[in-house]
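Got a structure for you, written out below as structure tokens; questions coming shortly.
The other protein chains are all here in position, but one chain of the complex has been omitted.
For chain A:
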């Protein structure tokens, strides 16, 4: 595959592995989610250029707006869980489970 495809495929894979295997902080998971979103944005932008269909140029903008909402929700969850648990360390989250 071309170097262009390799760049954002690898970006996507690395970010998703980072999402799966983060160690302590919840915020690093959110950052990896943002990275996935960013690589998808680059991919969606490359697609109309490669296939010469300018009418789907709007698609990355739509995706960007939705992912901004999702990032906001994620940060709200982070703040809420930090307020109740004192930090965003993941191993604290099920400490008081009965």
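In this section, a contact is a pair of C-beta atoms (placed from the backbone, for glycine too) under 8 Å apart; a residue touches a chain by one contact, two chains touch by 3 or more; residues count from 1.
The working rule: contacts and distances are computed from a predicted model.
Chain not shown in the complex: UniProt lists it as "NADH-ubiquinone oxidoreductase chain 5", one of "Defective in cullin neddylation protein", "Trafficking protein particle complex subunit 6B", "ER membrane protein complex subunit 1" or "NADH-ubiquinone oxidoreductase chain 5".
The chain not displayed touches chain A at residues 16-17, 19-23, 29, 90, 93-94, 97.
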